[in-house]
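For this depiction, one protein chain was excluded, whereas all remaining protein chains were kept in their positions.
Each chain carries a letter (A and B) given by its place in the written order, and its residues are counted from 1.
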Amino acid sequence: MIDLFLHAAMLMTTPILLTAIGGMVNRIGGLVNIGLESMMLAGALAAVEVSAATGSVAAALAAALAAGAILGLAMSLVVTRLSANEIIVGLGFNVAVAGLVRFLLKSAYGVSGTFNPPGVVMLARYDFPVVKEIPVFGAIVSGQDCLTWFAWFMVPITAFVLHRTRIGLRLRATGSAEATVRAVGLKPLNIRDASSVFAGAMAGLAGAHLSIGVVGLFNEGITGGRGFIALAAFYFGRGSPARTALGAALFGFFDVAQIRLQGRGIPAELVQTLPYIIVIVVLVGLGFADVGRSRGGVV
Amino acid sequence: MTEAAGVRIRVGARQLSRRFGPVVAVDRVDLVVAPGTIHAVVGGNGAGKSTLMRILQGVDRPDEGSVILNDAPVRLTGPADAFARGIGMVHQEFMLAPPLTLLENLILAHEPLGRGGLIDWRAARAEADRLAKIAGVAIDWRSRVSDAPVHVRQVLEILRLLYRGVDVLILDEPTAVLAPAQVTELIALMRRLKGEGRTILFISHKLDEVMRAADAITVMRAGRVVATTTPAETDKARLARAMVGEAVEPARIETRSRRTAAPLFAAKGLVARDPGGVQRLGPIDLEVHAGEIVGVAGVSGNGQDELVASAAGLRPIASGTIVFAGTPITNASTGRFRSAGIGYLSADRAEEGLCLVASIRDNFVAGREGEPPFSRRGFLRPAAIDDRAKSAMAKLSVRYRRLTDAARGLSGGNQQRVVIAREFDREPKLLVATQPTRGVDISGIAFIHQRIAEFRDREGAVLLISEEIDEILALSDRIIGLYGGIVVGELRRAEASVEKVGRMMLGQKAA
Partner (left out) sequence: MVAAFAAPFWRVAAAAAPFALAACIGAAVLAATGHDPLAVYRLMVEEAFGGQRRIAATLTAATPLLLTGLAAAIAFRAGIFNVGAEGCFYLGGLVAAVLGYVMASWPSMLLIPIALGAAAIVGGVWLIGPALARTRLGVDEVVTTLMLNFIAVDITSWLVNGPLLARGSANSATLPIAAGAELPRLLPPTTLHLGFVISLALVALFGLWERLTAAGLRSQMVGLNPRFSRAVGIDVPATLLSMMIASGLIGGLAGAIHVLGLVHRFVAGFSPGYGFTGIAIAVLGRNSAIGIAVGAVLFGALSSAGATIQLFSDVPIEIVEILQGAVMIFAVAKFGAGRRRGAAPA
């Protein structure tokens, strides 16, 4: 019982984790990406299309990554070069891309809402013969797909890159002190755009996991607000890959829990509010800490 | 490091001029800075020091004359060019990334790379320690800039210049943000760098430190070089005179002070912090009586901002009490301070004294828009506002086209008059006036001083905070020296002089 639960939780966590890591990197670079939902959606659709068309999972993942990356770059350019408000642009992208996706499905394929082409190749799952018998641990480690592995590997890799490489250092500087970065001769806007491309790509892959990793088709509601849950996760994580992963795992856990607990008196929708409540609690907590430090008063 | 040993002028200027419209900011300046020396450039506000430094640093270009490097005239194409030639500047506002560590800030954009393209932290650390040793300071490289105190950040800025191979360091008012003990450390650092063969050029108006640290001093006033000397050949009094002009006592406003017996404004045990939470003021006791002007003399950074914020009710104080017109108003809201009768002339006209994008009329009525006669039952009464605004502007001879024009269209002097017009129209009992004539021309200054004196004659009280000794001397009935956040002395009008006030500003007892 527990095993099935944990296995499902891992599965549900993957798209949130991928997107959250991307969003975290983007935020470290100075852009709060509200449009991740649109990038997940595009990735989900691209993966299904290419997988059905070519029969190749690798091609499908590449397409999903590219779709997300392109949207990420487009959004970032509007914010950095046209000085547009990132929140509204993000919301606008969500609306426009959702409409565009449905529009294309109707125009190109004549389908409304669900796109289920024949020949979709799913992500393979990898079992480890001995390990999978081990309780708990086996359920977590065995039977997962490559994107899940990739997502979890990205946690230490991101931490490593952020603190041990040039690009990581410059990214951290860009998000916190744009003028300083410019003063030392770097190009902060380019760095920020690059972080958006990364975020878009990760979100695209997350979308691919939702479509060809779990359900095998595309549905217009497939992302289900996970872009915003990922936002909750990286706000919770506040720039630390490990904490962000913890948040994503927590929310994945809640997601599965509320499905299981349905009919046992705990309403699903209220469980769904938990990520958002946690973000508010974290922000308010930080606010209290700030005020305690300086009695200067705020406007 | 550049080969600079044999030259006479490591960096300097020859007949350098720079104009901004009709204003001559730098006027045929000659500057000679020998290699391996500490050279101070002193002068008051508007003397041209900052403009000159910007030109030396390559940020700005001269209209006439040239920058000299290693005895030869050069044309710098920009700050990167100056950097490449070994010249770098530490600004008053530090260019650091707060959440990153000191080490990360040091190496940003010039990170040493090791195997596989990763940052070679060991090499970075070794270099950082080496620089710290040269500077003779102990730095915790792993701590964050946001946790580091200001003087440590300043040292970091200096070390960053060294890391980049700069050997001419320009420091802009480096001691403005430092406590006395830290100033001593900074001077020691400068001497150690000099011992290493580097050249240091620093701007200051703190004559005490200039006399202690500099090998050579250039005094500027109104864009010109008025004196070149060394500490051995001069003293602070002479420097002060050179900075301010001939030792002519500025014209006093000749009217009688009508000071009442009981204080109108009384602060006791006042302690105040800056927005970052650091204590900058206090504990001090301060009284202002109706019918008197109390001038607070002191160089910025000694607690004036906090005194202003406390007296005008802009920020809560850390401890102490404030009693106004017999009623305690400690930590009351700004609105309460205003309605009790305290007016405020901000030093930051553009961001706090005015709302530049709003109309003159809106700037005038803001803060009182809900009170009669400007509104009735919540509705604005435009005719009443206009009438009042027009007459208030007329009293201050403000030159404007229409009341509905945006305030930013006015000249600086007129903008200041609008602010004063508003404050006087509110008929305050106490006026907290901060740099009331900054950016105003000579005739405007006289006009404004006259109005302030008349206010005092009408039994108004004025707390005047200014960096201009002239202004303090011209207006004040009583002068208080503020240094390091505490009151170091008090002078009556009759016994005050430029020299005595200057000494108070430097932290010395008046007499």
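The criterion applied here is as follows: a residue touches a chain if its C-beta (ideal position, glycine included) is under 8 Å from a C-beta of that chain, and two chains touch if they have at least 3 such contacts.
Everything numeric here is computed off the predicted structure, so don't read it as measured data.
Although it is left out of the displayed model, the omitted chain contacts the following shown chains in the full complex: A, B.
Only one of A:G55, A:P156 or A:G225 touches the absent chain when the whole complex is considered: A:G225.
Considering the full assembly, B:D405 is the residue among B:D235, B:D405, B:D441 or B:E495 that touches the omitted chain.
When the whole complex is considered, the residue among B:F324, B:F337 or B:Y400 that touches the unshown chain is B:F337.
Only one of A:A96, A:V131, A:L186 or A:L246 touches the chain withheld from this view, namely A:A96. Of the residues in subunit A, those that touch the hidden partner chain are 27, 30-32, 34, 78, 82-89, 91-100, 102-104, 106-108, 175, 225, 228, 232, 235, 238-239, 267-270, 272-273, 276-277, 279-280, 283-284, 286-288, 290-291, 298-299. The missing chain lies against subunit B, touching residues 312, 314, 333-335, 337-339, 344, 346, 351-355, 357-359, 361-362, 365-370, 374-375, 378-380, 382, 404-406, 422.
As a convention for this text, only the chains that are shown with their structure count from here on.
Subunit A and subunit B have Cα centroids separated by 48 Å.
Those residues of subunit A lying in contact with subunit B across their complex are 164-166, 169-170, 172-173, 176-177, 179-181, 183-186, 293-297. Taken in their complex, subunit B has these residues touching subunit A: 80, 95-100, 104-105, 107-111, 113, 117-119, 121, 273-277, 315-316, 318.
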